[in-house]
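Shown here: the complex without one of its protein chains, the others still in place.
== chain A ==
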């Protein structure tokens, strides 16, 4: 479990904001701002955060679906940001993505078999027979009956479609799977089915997951470690248990307290945050969270806190947390 599969160093993704008739760059949306972390082989690292915190952009930048504007992404110790297009394509066999919305991410004109075999033909020169065999294998693994392989996506429910997306990603036998909100569009009873499937497949294929979600409950269940993002930065990163039992950052505390209880008799101590997430075009000075932070001090307004290790395997970016 100690081998590092993916290492992200000071990754940045800035989108230029253009204005005026000459479309001059007026400023930048700092969607991902100086983010560093490591993912070990066969572990599940989750990134949580509210909408607009940059978690999806981060996931896409790592796979170079969006071209990062700075930093390094080391996959098996090689910086994939230096790769040429051809090399990158080869690399992508090992890194696959599962999308949130199983309704828009599958081509409605292709059958299940075509959808799932497409990545095989793209990445390997493979005979039809061989491809068919691999498709059959993976469909069985994700729990889709073989007789459904001639059907089209619209004939399936949301949960079934997500199984197709997962089959599409896993048919290449990747090492790393970036799952971007894979269960958010599904009903509660179906969510659990898909999560269970992801956990089972991880064991079977020795997968490493980078799991992106806004739902703290989902993440708690399947992650080894969890990172909390806010305005393009990771605020806290720790083992799942440590993060949920002893959160250190005020934002993590507020986020956890806002999750509805599953028991009407338990009344939670609730930290209600004021206001909304500030716009990433014009992030606050100092700590990005200081305007909404119930504990903010003067220092927080001016000085950006560093992301430091305060306990074994526990990193926080906050002035108020003592080392």
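Here are a few things to note about the model shown:
By definition in this document, contacts are C-beta pairs under 8 Å (C-beta built on N, C-alpha and C of every residue); 3 or more make two chains touch, one makes a residue touch a chain; residues count from 1.
As a convention for this text, contacts and distances are computed from a predicted model.
For the omitted chain of this complex, the UniProt record lists the protein as "Peptide/nickel transport system ATP-binding protein", which is one of "Cobalt transporter subunit CbtA (Proposed)", "DNA repair exonuclease SbcCD nuclease subunit", "Peptide/nickel transport system ATP-binding protein" or "Fe-S cluster assembly protein SufD". Of the listed residues A:218, A:231, A:248 or A:293, the one in contact with the hidden chain in the full complex is A:218.
Listed here are the chain A residues that touch the chain not shown: 50-51, 157, 159, 187-193, 195-196, 199, 214-218, 220-221, 254-255, 257-265, 270, 272-273, 276-277.
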